[in-house]
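Now for chain A:
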Amino acid sequence: MTAATTVTPVVQGIDLVKTFGRVVALDGMNFELYSGEVLAVVGDNGAGKSTLIKCFSGAQSPDAGEMFINGEHAEFKSTSEARRHGVETVFQTLAVSPALDIASNLYLGREVRKPGFVGKVFRTLDKKRMRSESSAHLKNLGISTLQNITQAVETLSGGQRQAVAVARAAAFGSQVIILDEPTAALGVNESARVLKMIQDLRDRGLSVILISHNMPQVFEVANRIHVARLGKRAAVVTPQTASMNDVVAIMTGAMTVPEEEQQLAPAP
Partner candidate 1 sequence: MSSPSTTVDLAEEFMERRTPLQRIQGILHKYPYLSPLIVLLVCVVVFYLLNDRFLLPQNLSFVTQQTVVVGTLAIAQTLVILTAGIDLSIGAAATLAQMMMANLAVFATASNVLPFAGQNPYLAIVAGIGVGVLTGVVNGLLIVRLNLPPFIVTLGTLSIFTALTLIFFKARTIQNKEMPDPMKWLGNTFHIGDFQLLYGVVVMIIMYAVFGYILKNTAWGLHVYAVGDDPNAAELSGISTKRVIFSVYVVSGLIIGIAAWLTIGRVGSASPNPDPLLNLDTITAVVIGGTSLFGGRGTLLGTLIGALIITVVQNGLSLAGLDQAYRVLAVGILVIAAVAIDQWIRKVKA
Partner candidate 2 sequence: MANGLRVTITHPSKGHHMTHRLTRGRLVAAVAVTGALSVTLAACSSSTTSDATSSAAAAATSAAAVASSAAASAAPASSAAAGGGGPVAVSLITKDSTNPFFVAMQAGAKEAAAASGVDLTVGSGKEEGDDAGQIELIENAIAQGQAGILITPMSVNVNDAIKKARDAGLYVIALDTPTDPPDAVDITFATDNCLAGEAIGQWAAGKLGGEKATIAQLVIFNDRVVSVDYCRANGFLKGMGIEVPTLEDMAGSATTGKYTTGKGGDYEIVCLEATGANEAGGKTGMENCLAKNPDINVVYTINEPTAFGAVSALEAAGKKIGEDVYVVSVDGGLAGVEGVKAGQIQATSQQYPLKMAALGVEAIKTIADGGAPPTNTSANGQFFDTGVTLCTEDPQDTVTAAPQETAQYCIDNAWG
């Protein structure tokens, strides 16, 4: 890691505010994600972490505050707009279509048509290309699928579905992947595989935002930990500078960390 405080964050949010009626979900939240890191976002229920993530993924837009992608001002009206800026999200529901096959799911919403006349006039999809490229993407991620790229997603196990969703997020030249509780529905073995996949993503140079309740997992894969509390950023710590108990204490307000002791940017 070579990032220093002078490096531009990949994703940045400044004083984000979002209210739902009288409920204040984000109350001046600041946020920075730097290149090539896994940033965990933790917080109690209602701390604002899922709203924060929805703002960056395009599912919601903030009432006030500014968002920057690679230092450039950004406003997302839909998930596809966020996607065009290189921000991909794996929602907790995975957002896969169970009845469609793996390749169709990977390309859902950005299908590739056959070149030339057939594609233009008959709008025929290039299924062959989508299948072979899907295979390649999965292999790239270290997921060997052998023959079954045409298998319907609903016939896959939870971990396999998660893998498909992650592969989709990573497949299209994205630079940021947001993972919302990726292991919540998984068993021990499958969770371990997903964590391994997250580390692989980082090793390939992508930046990852990981929302999780599971402290041991957070401490296992995260470079830095963004602790949200009452719609604000309470602190940013690292697994090296803080213990799990510290993080829980910050979440609940039992402990505060002076700004100079926080890790607002990755250590050089």
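Regarding candidate selection, all candidates are chains of the complex that A comes from, given by their letters.
Criterion: contacts are C-beta pairs under 8 Å (C-beta built on N, C-alpha and C of every residue); 3 or more make two chains touch, one makes a residue touch a chain; residues count from 1.
Just so we're clear, the structure is a prediction, and the values are computed from it rather than from any experiment.
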Notebook entry, point to check: chain A is shown by itself; which of 1 or 2 touches it in the complex?
Noted result: 1
Next item on the list: Spell out the part of chain A that touches candidate 1 in their complex, as residue ranges.
Entry: 59, 78-80, 83, 89, 91, 93-100, 104, 108-111, 113, 122-125, 127, 138, 142-148, 151-152, 154-157, 159-160, 163, 189, 192-193, 195-197, 199, 220
